[in-house]
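Please read the structure below before turning to the comments.
Our next item is chain A:
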Amino acid sequence: QATDTLAKVKAQGKIVMGVRESSAPLSFTLGDGKFTGYHVELCERIIKAIAPAAKIEYTPVTSANRIPLVQNGTVDIECGSTTNNAARQKDVTFALTTYVTEVRTAVKKSSGISSIAQLNGRSVATTTGTTSVALLRKNERATGVDFKEVYGKDHADSFLLLESGRADAFVMDDNILAGLIAGSKTPGDYAIVGETLNVEPIAIMIRKDDPAMKKAVDDQIRGMMKSGDLDKLYTKWFMQPIPPKNTSVNLAMGSVMKGLIANPADKPAEDYNAKK
Partner candidate 1 sequence: MIEINNISKWYGPVQVLTDCSVKINKGDVVVVCGPSGSGKSTLIKTVNALEPVQKGEIIVDGTVVTDPKTDLPKVRSRVGMVFQHFELFPHLSVTENLTIAQIKVLGRSPDEAKTRGLKMLDRVGLMAHKDKFPGQLSGGQQQRVAIARALSMDPVVMLFDEPTSALDPEMVGEVLDVMVTLAKEGMTMMVVTHEMGFARKVASRVIFIDVGGKILEDCSKDEFFSHPENRQARTKDFLNKILQH
Partner candidate 2 sequence: MALDWQVFCLDTLDKEPVKGCFGSGKDITYLDWLLQAWGQTVIVAAGALIVALVVGSIIGVMRTLPDSPILTRVGNWWVELFRNIPLLVQIFLWYHVMPFIIPAFAGMPKLALVIMGLGLFTSARIAEQVRAGIQALPRGQRYAGMAMGFTTAQYYRYVLLPMAYRIIIPPLTSESMNIFKNSSVAFAVSVTELTFFAQQAGEETSKGIEIYMGVTALYIISAFTINRIMAFIEKRARVPGFVSNTTGGGGH
């Protein structure tokens, strides 16, 4: 059945924004029920434009529950770090891609690991409920590299696995890896290495079958891309020091993302990665 989020938001005077607690710099908490990040700020701007009267209610979501939450109506707009892929498009709708991440591998510099092949027989961490889990399985099959997966219940936990040596590598979106490394006690000890396992468009998620909402959000994004606001926002969150520790993630915009700003699109991840 068709849903009309905009009408619902109008009627209730509030909009529920799904946010992440530790997906810096896209979406994370400062404690005290405050959330911030690249996508959070982006969403705040969009909402201000499309539903100026609505009060924003922040609801933290996890990798595992964000889709059901959007589906069942708990969350109206999810501003975390969700990969737009074909499977998910069956259940939800994605706005225009606003960030492109490459799935890569974080390791301790001291381990000397520099490619996936070296992970043979080692433990590899990733986070329960993310696309990386399936990705790892696929990669394992395709390359014949055999590694032990260990799963963190969230990104912070997965990073802790790497830090404490329970895992030799942590496979995840590069921005998240960079964010976690930047926020760690000893950022200099870690490196992001190896080939790109996948290129994934990250986008704001809304309910399926709601063309009005989709159009309203996309129009705002398109406008910000044109005006250069999105570039500024990107620089603010990825190139400059950010809270809570005032360190910088330092992740310059890649070519794919630059292309998307020139030609906005909402294609799923499958379209960016040649079938293996």
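The rule is short, and it goes like this: a residue touches a chain if its C-beta (ideal position, glycine included) is under 8 Å from a C-beta of that chain, and two chains touch if they have at least 3 such contacts; residues count from 1.
Inclusion criterion for the candidates: all candidates are chains of the complex that A comes from, given by their letters.
The structure displayed is predicted, hence computed values, not measured ones.
Enquirer: For chain A, which of 1 or 2 is the touching one in this complex?
Expert: 2
Enquirer: Quick one: in the complex, what on chain A touches candidate 2?
Expert: Listed in rising order, the residues are 63-64, 67-68, 87-88, 90-91, 125, 128-129, 133-134, 137-138, 141, 149-153, 157, 160-161, 164-166.
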